[in-house]
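Yeah, one chain of the complex is gone here, protein chain that is, but the others are all in their spots.
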Amino acid sequence: MTLTAKDFKSDLKPIWCPGCGDFGVVQAMYRALAAIGRPPHEIAFVSGIGCSSRIPGYTTAYGFNSVHGRALPIAQGIKLARPQLLVLAAGGDGDGFSIGGGHVPHAIRRNMDITYVVMDNQIYGLTKGQLSPTSPRGLQTVTSVGGSLEQPINPLLYVLAYGAGFVAQGTPADMAGLTAVIEEAIRYPGFAFVNVQSPCVTYGQENQQIKAHREQMKTLASLGHDATNMAAALARAQHYGSELYTGVFYKNPQPPQTFEAQARERQTQLGPSARPRDRILDMFRQQ
Amino acid sequence: MTLTAKDFKSDLKPIWCPGCGDFGVVQAMYRALAAIGRPPHEIAFVSGIGCSSRIPGYTTAYGFNSVHGRALPIAQGIKLARPQLLVLAAGGDGDGFSIGGGHVPHAIRRNMDITYVVMDNQIYGLTKGQLSPTSPRGLQTVTSVGGSLEQPINPLLYVLAYGAGFVAQGTPADMAGLTAVIEEAIRYPGFAFVNVQSPCVTYGQENQQIKAHREQMKTLASLGHDATNMAAALARAQHYGSELYTGVFYKNPQPPQTFEAQARERQTQLGPSARPRDRILDMFRQQ
Amino acid sequence: MTTDLVIGMAGSGGDGIVSAGEALLSAAASEGYHAMMTKSFGSQIRGGESSCRVRLSTEPVLNPGGTLDVAVALNWDDFLKFGGELPVGGNTVVIYESKTGVLPDKLPLTGVVPAEVFPVPLQDLAKEFAGTEKAKNTVILGLLAGWFGVGSKGVLAGLKKRLAKKGPELFEANERAFQAALRYAAEHPLARPRSLRAPPKLTPKLLTDGNDMCAAAAIFAGCQFFSGYPITPSTEIMQFMSREIWKYGGALVQCEDEIAGIGAAVGASFAGKKAMTATSGPGMSLKAEMMGLATIAELPLGVVNVQRGGPSTGLPTKTEQADLFQAVFSAHGDVARPILAPTCVADSFGLTVEAFNMAEEYQTPVIILSDQEISQRKETCDPIDTAALRVVDRLAPGPAELEDYKRYRFTETGVSPISHPGMRGGNYLAAGIEHNEHGDPTANGVMHARMNSKRFDKLRPLQTRKDLFKTYGDPDAPFALVAWGSTAGVAREALALAQADGLKAKLLVPYLLFPVATAAWTSFFAGVQAGLIVEQSHQGQLYRLLRMYLDLPRGVASFARSGANPFQPKEIVAKLRRRLDNQRTDRDGQPHEE
Partner (left out) sequence: MTTDLVIGMAGSGGDGIVSAGEALLSAAASEGYHAMMTKSFGSQIRGGESSCRVRLSTEPVLNPGGTLDVAVALNWDDFLKFGGELPVGGNTVVIYESKTGVLPDKLPLTGVVPAEVFPVPLQDLAKEFAGTEKAKNTVILGLLAGWFGVGSKGVLAGLKKRLAKKGPELFEANERAFQAALRYAAEHPLARPRSLRAPPKLTPKLLTDGNDMCAAAAIFAGCQFFSGYPITPSTEIMQFMSREIWKYGGALVQCEDEIAGIGAAVGASFAGKKAMTATSGPGMSLKAEMMGLATIAELPLGVVNVQRGGPSTGLPTKTEQADLFQAVFSAHGDVARPILAPTCVADSFGLTVEAFNMAEEYQTPVIILSDQEISQRKETCDPIDTAALRVVDRLAPGPAELEDYKRYRFTETGVSPISHPGMRGGNYLAAGIEHNEHGDPTANGVMHARMNSKRFDKLRPLQTRKDLFKTYGDPDAPFALVAWGSTAGVAREALALAQADGLKAKLLVPYLLFPVATAAWTSFFAGVQAGLIVEQSHQGQLYRLLRMYLDLPRGVASFARSGANPFQPKEIVAKLRRRLDNQRTDRDGQPHEE
């Protein structure tokens, strides 16, 4: 039985505002998952909290809409416990890089085969328009009335510095491209990161909407970018915030072994030396 | 009255093991502070928890030996509340980049004039020898009996990606160099990061001891490194873990305004529009 | 004529229902009425259903009220989604958009026949007189003015002010729609007129919500530092601070998470400034470790928890009172911190000032345990005499003390003078590790026991505070109610009802929840035969907390239920009655708890 995008769409009605970029992201996700072809029950889809983090509920996969910022620890627990699952994680820019920012480098260096999609709208949507870590400097919001005083973060540069094996960016302004990078991310055998410029129509900035994206967008392919070249990736990533590059920034041509593969090896190697469970106490026996 | 290193040494007896690298770090700190010349009571020195985090108690400054991983949030609160203070933060590799790792990018992008010294020994000292985020892959410790399965982090590369204005490295194997980078970090008007390779004699690796450092050490100056060149800094930083470079990796030649300076501007600008405190409720008055 | 009017309105996001409510509220406030408004929205972020309740009265308004006097439905689908939040009864006047095509005798309200029903061509009137459907909400305001006499002056005056910037045309269009609605109302009079009586005297009122009131109080109390992380329903405190704190030489930082949010505030307090953080349940859970640090380091701190439905993410936009256990007990080890709970917008001011004073006086974090309803509802308040409020600053060490400074010196009160960086001679080490009087780390059990005693004993004076309790009704009455937080307003109405019903009852409203002020409680409960502790949590958390420290009279039981299910005064009285009956028939049994 071949699966279609529809097979991944749940009955839950999205709470998203009409026109929210996240509609495009979930659509791209349906299509990418259909292309991958794993049945929904073999997929675990984890998120934190935020508008974007509602996404697992809109799919037919096993979903976990957890707590703010903790999608990655939970996703890693799932993957390591049941490596045969397809594990996805997703959430907002705040969820991923503010409260959850401490988990990202460690998820990446552990390198489990998880795809992490950040729906980056440079704002806190769910809580109604506060500053996000990707908000540009000077942005006026309800929590930065006189304008933000901080430099924004650069998610692309960060994850490259963290050593991610797959780093890409997309926008729902280019559904085909977005679908393609998500699919490629899932197929990458290791930790994969996709930053999606997903406009917030309600609290987002004017120049960050779908229409603007259509004008700003430059596919990395069209620029002749070599996705196996880390230095080039680092250089391109520096333009986050001023240029909207889409496509794959970096893809490790020699994906290192995943954590779960090493775990499997260790289990196989040590398994034979296990005492039977019911005789485990023998190890404490004196004489 | 000129201050000497001794003026910064407290009566508290260090709990450190004989030969611990942290003795060198605190010595360098005394000397750097003496060179700076601010009296101890104008200094606030914050740390988290760990062997290294005991350091504020061994100085005569106002110290705050807080909780694990939280030195930076507390230091920022102090600096923003009382910008005229000299604010230092310090702690271990675990404190700073494992449990505290989520605070680092945000402290850096806020760019307060704080100097953060990480005493990196690639191990958890205080808890007796578990894996740290900078432990090399494959290291066998009590929590990684079969060898660690994770790639270590790269503190130097991370903080550069985070946009730190000053990034340096030192080792107590070169006390003069260490003192110099700490002093320069303190003088840098913005967030400054110093990674100190501070050997753990009790749980650390053989090739990470003072003696080994003496052989491994290469000063960046001797390599003709240009500390104003970010690309060069990124390139050098990639060698963390294989090369022991000391000195300044990067120093922003045009330090951007600090958060506290902007705050001061805002206070000055908005101050005149304040209602008297005891009439603040007038803002809620109808008609 | 009536003295109290509860109006509920619902529509979809774009209908402007909430701004109609706000216009009515501020009109009523300017006309001298007491008024209160609560809002409720569907789960849709934007464009979903939205509603508000406005209660207007010539007497102080204690709660949002129960069954509606007036129901306004822009469309029935949206209206019905609010279910119990907008209850229609036999006494309700129903006004709805006639375009919905629903017949007046076929309203989709099961088992209810409203008093009067008016299908009105709201949209058409708006289009005809204002030239835009958007003026629908002005039409509604005109109808309410016409039928119930509320806002006839104030609404237009308010609109004029609000629309001033946009040129006269817009205001004039709205004025025409308003007038047309007034005429419409005059042409379709109520069968049983019920205009709201004019307010007794026109005192100028304050109008705001609990979050803004709390933030303003913090500034009044001298707070110069705010750090936190956004979370519903507390974010408005940070938003207020983002506008105001700079003006007072203060600073704000939106942190990366709640741990940093309290961490920075702890740092600012260590640096000698009055500092504050504000959050809601999930954020409080994350702050637990730092709360313990502030306790052992003895640092003053104002911490606001605006409670919402839990556990976990729970019901983020609904009110509940289930974070009391967390407030009192979270963080490992023996820790205690004062917990204060406001009961309405007005008392949020004084209580927040009190919280900062306690924090400074006792060098401790203090939790202001607000809840979603208080924090986000708008309310008229009588002016507050700020001159009558004292502002306390922490005890500084004198020059003699600074010669050989002991940060944690054992004193009679348990409070030791506190220095801060910048103060010569006051240098010390603050730490999460147990310490001796100097602040030096120790693992000595005897010193630990002494320091624990110090930290607990310094809060002892709070146990005898009686001013942080209010009693209503006859102090010698044998039947008792206790209610805290937003539930207190319902309980006050319940008390009035009970008394009118002939019950000898009284009510205690505690503002200080912890430490349990045994003196106040014991004197209230003396002679009480039966009573209820009313609160919105599954476990009845205050009831349980009191049992820890008090022997409650046997007849006192818990009346508790999960949040998002507001109590009605009537059911409280009914429950109290049932309790009395139980008491009588079941003399020797254990008290029944429900």
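Per-chain residue numbering starts at 1, and chain names A, B and C are given in the order in which the chains are listed.
Convention: a residue touches a chain if its C-beta (ideal position, glycine included) is under 8 Å from a C-beta of that chain, and two chains touch if they have at least 3 such contacts.
In this text, all values refer to a predicted model and were calculated from it rather than measured experimentally.
K.L.:
Considering the complete complex, which visible chains touch the unshown chain?
P.N.:
Among the chains that are shown, those touched by the missing chain are A, B, C.
K.L.:
Looking beyond the chains shown, say which of C:181, C:296, C:340 or C:368 touches the absent one.
P.N.:
The missing chain is touched by C:296.
K.L.:
Which of C:334, C:467 or C:501 touches the chain that is not shown?
P.N.:
Result: among the candidates, C:334 touches the missing chain.
K.L.:
Write down which of C:14, C:311, C:425 or C:475 is the residue touching the left-out chain.
P.N.:
C:311
K.L.:
Out of A:17, A:34, A:51 or A:75, which residue would touch the omitted chain in the full complex?
P.N.:
From the options A:17, A:34, A:51 or A:75, the contact with the absent chain belongs to A:75.
K.L.:
Thinking of the whole complex, not just what is shown, which of A:50, A:63 or A:247 touches the missing chain?
P.N.:
Among A:50, A:63 or A:247, only A:63 touches the chain that is not shown.
K.L.:
What is the set of chain A residues that contact the non-displayed chain in the whole complex?
P.N.:
Interface residues of chain A facing the absent chain: 12, 39-44, 46, 49, 56-57, 60-67, 70, 72-82, 84-85, 102-103, 105-106, 110, 259-260, 263, 266-267, 269-271, 273-275, 277-281, 283-287.
K.L.:
Applying the definition given at the start, please give the residues of chain C touching the unseen chain.
P.N.:
On the chain C side, contact with the omitted chain comes from 43, 83-84, 280-282, 284-286, 288-289, 292-293, 295-297, 305, 307, 309-318, 320, 322-323, 325-326, 328-336, 431-434, 441, 443-446, 448-449, 452-453, 456, 537-539, 541, 544-545, 547-549, 551, 561-565, 590.
K.L.:
Hey, which chain B residues sit against the chain that's not shown?
P.N.:
Contacting residues on chain B, toward the hidden partner: 15-18, 20, 49, 51, 67-69, 98-99, 101, 124-128, 130-131, 133, 142-146, 202.
By our rule, only the chains that are shown with their structure count from here on.
K.L.:
Applying the contact rule given earlier, which two chains have the most C-beta pairs between them?
P.N.:
Highest contact count among chain pairs: B-C.
K.L.:
For chain A and chain C, what's the span in angstrom between their mean Cα positions?
P.N.:
Going by mean C-alpha positions, chain A sits 38 Å from chain C.
K.L.:
Compute the distance, rounded to whole Å, between the mean C-alpha positions of chain A and chain B.
P.N.:
30
K.L.:
Going by the contact rule already set, what residues in chain A reach two or more other chains?
P.N.:
98-99, 101, 133, 146
K.L.:
When you check chain C against every other chain, which residues touch at least two of them?
P.N.:
In chain C, 246, 256-257 touch at least two other chains.
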